[in-house]
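The structure's right below; bear with me while I get my questions together.
All protein chains of the complex are present and in place, except for one that has been dropped.
This part shows chain A:
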Amino acid sequence: MRYAMAIDTKKCVGCSDCVVACQTENDVPIGYCRDWIVEITDGTYPQLETEIRSERCNHCDNAPCVRCCPTGASHYEAGGIVTVTHNKCIGCGACIVSCPYDARYSHPEGYVDKCTFCLHRIKKGQQPACVEVCPTKCMYFGDLDDPNSDVSNVLKKRKHKTLIPEAGTKPHVYYLI
C-alpha cells in the first residue's frame, strides 16, 4: 500500500476551500495551516500562464523530517504517510528546517504539526477533508499500489510532476499539468 495524491492544476481555482476544510476538520488553530495555495504566473502581458497549486506535506519516501527527528516523533505510518506523534515531539524544529516544502509548523501547544492525509478519515474509508470538499474536484487520493485507484488512473492518463524533485525526497503529491 502506498498512499498518494494527485492535484489537477488545470482545474484548481485556488479558492482555499481545502485550507479551511483542513482547519475545521483537524482543529488547526486560526493563523496556522497544514495546506495552502500557491499561484505562479509566467510571461508578460498579454502572453501569460498561471499555475495554481494546493500544496501540503508530500509524504516523501525519503523524508528528511523523519531522518532528522531526534525523538522519533516524526515517523512513517502504514501506506507511507508521514506523521508526528505529538506527545513524543519536543518542538525542537529540526524537521521544520529540513523540509524543502515548508510543510510543517510549530503548534502553539508546543509540538510540530502537519498534514496527515487525514489518516483518521482514511481509516474509516473516507477521503481526506480537502479532497472531499474541493468544489472543482481537482484532487485525487488513493493507493498507488492499486492500479484501479483514482490516483493511479489519473496519473496513467495525465502528464504530471512533483515539486523540487532534485531534493531527492521522492514526494507522493503529484501535480497534473
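By definition in this document, contacts are C-beta pairs under 8 Å (C-beta built on N, C-alpha and C of every residue); 3 or more make two chains touch, one makes a residue touch a chain; residues count from 1.
Going forward, contacts and distances are computed from a predicted model.
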Chain excluded from display, named as in UniProt, from "Phenylalanine--tRNA ligase alpha subunit", "Nitrate reductase", "ABC transporter permease" or "Phosphate-binding protein PstS": "Nitrate reductase"
Option from A:52, A:82 or A:173 whose C-beta touches the chain left out: A:52
Full-complex contact with the absent chain, from A:72, A:91, A:108 or A:135: A:135
Per the touch definition above, residue among A:31, A:125 or A:147 touching the missing chain: A:31
Residues of chain A (touch criterion as defined above) contacting the omitted chain: 10-11, 13-17, 19-21, 23-25, 27, 30-31, 33, 41, 43-46, 48-50, 52, 132-138
